[in-house]
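What follows is a single structure, and I will ask about it in a moment.
Note that one protein chain is taken out, while the other chains of the complex remain in position.
Up next, chain A:
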Amino acid sequence: MYTILVYDVNEKRVAKALKVCRKYLNWVQNSVFEGEISEAKLKKLKLELSQKLNLEEDSVIIYNFQTKFYSSREILGVEKNNLDRFI
């Protein structure tokens, strides 16, 4: 499953959200992550996030795609982090 995750979190907890997301997905730009992830891992990620965040105040949106087949990805301007498997 291909997933895009965006969050809007109070400054106090932004660093926490960032650290959790970095374990599961690739950082794309501020408060945006994406990557291939299994359903089980996504569940784990959601659980971990909900423990760190205040769900009364913070907001996280997760977009899931079963396949990347009908999607395309364009970048205007700078690519802040390339998602290559090579470093």
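Methods note: contacts are C-beta pairs under 8 Å (C-beta built on N, C-alpha and C of every residue); 3 or more make two chains touch, one makes a residue touch a chain; residues count from 1.
Assume contacts and distances are computed from a predicted model.
Quick one: the chain not pictured, UniProt calls it what, "CRISPR-associated endonuclease Cas1", "Putative sugar phosphotransferase component II B", "3-isopropylmalate dehydratase small subunit" or "Dihydroxyacetone kinase subunit L"?
Missing chain, UniProt protein name: "CRISPR-associated endonuclease Cas1".
Touching the absent chain in the whole complex: find that residue among A:30, A:51 or A:81.
Touching the chain that is not displayed is residue A:81.
From the list A:9, A:37 or A:60, which touches the chain that is not on show?
A:37
What residues on chain A make contact with the chain left out of this view?
On the chain A side, contact with the omitted chain comes from 19, 22-27, 35-38, 41, 44-45, 81, 85-87.
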